[in-house]
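A single protein chain has been removed from this complex, and every other one stays in its place.
Read from first to last, the chains carry the letters A, B and C; within each, the first residue is number 1.
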Amino acid sequence: MHLEQQLRSRLERKDILLMTHIVLGYPSLAVNREVIRQMVENGVDCIEMQIPFSEPMADGPVILKANQDALANGTRVEDCFQFAAEMAEEYEIPFLFMTYYNIIFKYGEEDFFKRAAEIGIRGFIIPDLPPEMGKSFLALADQYQIAPILIFAPTSTDERMQELADYGRGFIYCVARRGVTGKKSEFGIDFIDYLKRCRAATTLPLAVGFGIQSKEDIEALKGKADMAVIGSRTIKLVEAEGAEAVGPFIAGLR
Amino acid sequence: MHLEQQLRSRLERKDILLMTHIVLGYPSLAVNREVIRQMVENGVDCIEMQIPFSEPMADGPVILKANQDALANGTRVEDCFQFAAEMAEEYEIPFLFMTYYNIIFKYGEEDFFKRAAEIGIRGFIIPDLPPEMGKSFLALADQYQIAPILIFAPTSTDERMQELADYGRGFIYCVARRGVTGKKSEFGIDFIDYLKRCRAATTLPLAVGFGIQSKEDIEALKGKADMAVIGSRTIKLVEAEGAEAVGPFIAGLR
Amino acid sequence: MNQDKNGFFGKWGGAYIPEVLYQTFQELKEEYARCRRDPAFWEEYLSLMSTYSCRPTPLTHAENLSRHFGGAQIYIKREDLNHTGAHKANNVMGQGLLVKRMGKKRVIAETGAGQHGMATATMAAKFGLKCTIYMGEEDVLRQRPNVFWMEKMGATVVPVKDGSRTLKDAINEAFRDWVTNVDETHYVFGTACGPSPFPEMVSWFQSIIGIEAADQIMKYHGRMPKKVYACVGGGSNAMGIFKRFLDEKEVELVGVEAGGHGADSGLHAIRLSSPDASPGVAQGYKTMFLQDDDGQMKQTHSVAAGLDYVGVSPILTALCESDQVRFESATDDEVMQALDLTMKQEGIIPALESSHAFAGAFKEVGTLSPDDAIIINQSGRGDKDIFTIAHAFGDPSWKKFIIDRGIEYSK
Partner (left out) sequence: MNQDKNGFFGKWGGAYIPEVLYQTFQELKEEYARCRRDPAFWEEYLSLMSTYSCRPTPLTHAENLSRHFGGAQIYIKREDLNHTGAHKANNVMGQGLLVKRMGKKRVIAETGAGQHGMATATMAAKFGLKCTIYMGEEDVLRQRPNVFWMEKMGATVVPVKDGSRTLKDAINEAFRDWVTNVDETHYVFGTACGPSPFPEMVSWFQSIIGIEAADQIMKYHGRMPKKVYACVGGGSNAMGIFKRFLDEKEVELVGVEAGGHGADSGLHAIRLSSPDASPGVAQGYKTMFLQDDDGQMKQTHSVAAGLDYVGVSPILTALCESDQVRFESATDDEVMQALDLTMKQEGIIPALESSHAFAGAFKEVGTLSPDDAIIINQSGRGDKDIFTIAHAFGDPSWKKFIIDRGIEYSK
């Protein structure tokens, strides 16, 4: 099943889906394993696993630090593949890779797609790869049936959104605001207008990310978006209270 | 009696005269008094008393430091006049003032000459006042019958020496070498040639200064110059061995 | 060498940017294109540079060095005499004019040694813009004098505490600021790297160096030089002087990279003339990077902070591939010797960065004929680097001076 189909079939049962985020190797793959278990058991619909990169330009302080620590722990791309294979094997929710383009480029684009496809990864989120730069990437995504998740931003014009939507598969990742990951967003009138523009530009499901932290935030998104993305929030939670805190937190979000 | 006459009459009895130098107020006027006593009693023919100045440009380290210390001790120009009056009164050898032009300029040229004449000072040595700069100074010297001691240097051309000689009175101070006071001079062939040039340029008595330190130096000058000048040497002696050492030192020079 | 419509030079360059920045890059590209078409813009730029900085900068005939090596006549292009002391001013002032046109009210910049930060803070003061400078915490500590001046000129200097806490991390952080404050902020990129249109735009502003140098060498020497040398950090001063000579077939262009402790030491910043580097994509563009097999960027090292960078201008990478520019490197030791010799022989103090170009030239100049000429681009002045240079020379009086000062301040 394609990513979009998977999400749509879940949407039949829920008014909004939940996607969570982890940085592979931070604080360790063992903890990642436990966190993912708690996420899945508490109803998360999709998980983006970030392969750490030394230059995570689009990430805020929390995820940035997580990337660095993961690398300092010795996390290699190969480790990430093996761990991802284990997860995709174990759980039936869709898993995505999030990373920066250099990780894929350096590995070899086609080899990377092939490997990810074998493992059962459903999509890629690459924040520094706009479609203009990703011709071969998009072709391979088609070929290996891995959804390239494209990103809308509040600064995107309607025209640009149309263009992005054409290339996108699976869902569109709507960045809630200007800035990097990890800060709270305001969901005011501008935000609602923005989501309307997103909705008008594509028939793909809409995921909203950046700064979603609470049940209220998610409530506010219902009816306007299809999926809420929890990013840095769970990283901070694990740091403060350990992996066990993730389950109750996720459960409390709906 | 004019300075030149005074010296000439002394030269009738001696084959070379001795002029010594002290810095007024260094280490104190009291020590100056004792040093001068020892000098006179041991046959010095002429004494130049330096009125300290803050910028003694033509002096080497020993006299420079003496100037500074004298000023630091609070020595004022007025003190120098009073002390000089006492010396001129007490001893019959000629006393000269050596200083830099600013001391005279600031005091008022005419007032300075008047005061010095009253006291009985016989000449002025002003190393930073070439005759071109000293029109009024030379006129006042004539008027007050105080000898302006002009200076020959090894760099002076024959022509220049002639010119200086015209303005000079009392004697000509022949600087033995390039440089400042206080360093040993070499009395080689160049030096003998130089003294010959000096002699040819003037009928005034010739004093030779800069770096004369011993009986041998003075012996070497006999027949070539009329007066030897002992400068920094006695200052160092007083610093090292006290005022009492001056008498024996002077006595030993002939 | 112009970029294609996606910002590529051959297969290098591009604009690998987060979507939030897409629109602002569109505006930037359009404004830049308008400026390039508008002769009045370049006139305004020349006039600014001649009244505020001191362009044209001189081309100095280094007679003593020429005699010393007994080879070609050595000419030095004096970018050190620019206002703020380096070629960085050319780029920054040009971007300042662009910012004025775009109506933005705030600029940000990354800086390594502080040279580009100083230049940007200066431009911001001159143009009345708000200014934030991102600088690796390591560099803030090492380069306090520059931080002091930037602050005095009204800029906010933010120490970046992530990653290696040096230049590349400052770039990442500047991008984070930009995606956050994109509407009113322009990011004044400091070298001929980063996403398109920066490599080409920065090279364009810097091309004033080579345009002047070509006129000057014709005037003094009567014909083109045999070789032109420039140090290569990001590549802006090199592109600046090379551009004008690219079509002069008889002129060989030589880029000198930071050899650090030596090409085999692992402690260097040689991207184009060593096998340690490989193609990659980071900081918004594709070029040769010093990275590991996974694509993680490595630590680099150079005695010259301004050359201590993992990437290099995609334009230079393309010119390297097409053999239009030859790349060499000079080690820290060679550089200190070249600096020492230049000070003693010519009374000129090249920046440590620039001293790489001198070191590179000194190795080769002796083999040329005294009838030939070479040009060395002196990208900046070294007296700004007293803390680094006195330290690198291990000067004992300097150390004592600092110790005594420190004790005085501790009281």
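In this text, a contact is a pair of C-beta atoms (placed from the backbone, for glycine too) under 8 Å apart; a residue touches a chain by one contact, two chains touch by 3 or more.
Note that the structure is predicted; figures quoted are calculated from it, not measured.
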Omitted chain's touching partners, listed by label: B, C
Given B:30, B:133 or B:251, the one touching the chain that is not displayed: B:133
Option from B:11, B:71 or B:138 whose C-beta touches the chain left out: B:71
Touching residue (missing chain; options C:21, C:81, C:188 or C:269): C:81
Contacts of chain C with the absent chain, listed as residue ranges: 50-54, 57-61, 64, 78, 81-83, 85, 121-126, 128, 141, 144-145, 147-149, 152-154, 220, 340, 343-349, 383-384, 386-387, 390, 393, 395, 397-399, 401-407, 409-410
For chain B, the residues touching the chain missing from this view: 53-61, 64-65, 68, 71, 76-77, 100-103, 105-107, 127-130, 132-133, 150-157, 160, 164, 175, 178-180
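By our rule, only the chains that are shown with their structure count from here on.
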Each chain counted as touching chain A and chain B at once: none
Relative to chain B, chain with the most remote C-alpha centre: A
Intercentroid distance (Cα basis), chain B paired with chain A, Å: 97
Separation of chain A from chain C, taking each centre as the mean of its C-alpha atoms, in whole Å: 37
Euclidean distance of C-alpha centroids - chain B vs chain C, Å: 66
